[in-house]
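Here you go, one structure.
One protein chain omitted, others in place.
Moving on to chain A:
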Amino acid sequence: MKSLRAIILLHYFLFAVQSAPISSSGPLPAFREAAERAKTLVEKILRDIPTVHAATIHTQGLTLDSAHTANLQMMMTSLDIPAAPVLKPLSERFTLDVCVSRMAAGSQLYQGLLGVLCERVGGLSDLRADLRDLLTHVNKMKEVAQLGGAAEQNHSPNLASRLHGDYEVQVAVHLTLTQLRSFCHDMIRSLRAAATQRPR
């Protein structure tokens, strides 16, 4: 009986539990460099968001740390602002390919949203440029690591047609920046993990 338990446990440790793939040798230098640069740009975006928010949002109650965000769920739906791609810890199912693809998709999503909002509000162009740069380096990660991965389907936002008035614009900017900030936090974690990975 005891030996059976031992065999079962051995089987479990060897086969059933598989940790996230850890490269036996270090990551590609170019990949790591691209990941470091992307991470630096995400930190730049995170630092710029509060400044941009303060400069562009003047509607009462729309603050970055406000609890009212939950009350704007309907507005988010009516404005057709999609949710950010979900970034999870690297695993067997959430591979590096998927992770990088989602980072690219999210960067592209928010770059697009800010592009639309730039037409209505000033002060967003530099942040948009930061997202473009971030996307550039995420794409470089894919290129250097020859990551395939299915291209994330981007929900093309139809935001422009839904910005009927200034209030909608303010809410759209607020929601975009709030979501972007959350997405960037997730990206920091993912990039930190990705930088240690050796792409297959």
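Structural remarks
We adopt the following convention: a contact is a pair of C-beta atoms (placed from the backbone, for glycine too) under 8 Å apart; a residue touches a chain by one contact, two chains touch by 3 or more; residues count from 1.
In this section, contacts and distances are computed from a predicted model.
When the unshown chain is looked up in UniProt, the name that turns up among "Granulocyte colony-stimulating factor receptor", "Dolichol phosphate-mannose biosynthesis regulatory protein", "Sperm-associated antigen 1-like" or "DNA topoisomerase 6 subunit A" is "Granulocyte colony-stimulating factor receptor".
Within the full complex, the residue among A:Leu28, A:Leu41, A:Ile57 or A:Leu147 touching the omitted chain is A:Leu41.
Residue-level contact of chain A with the missing chain is found at 36-37, 39-41, 43-44, 46-48, 51, 125-126, 128-130, 132-133, 136-137, 139-140.
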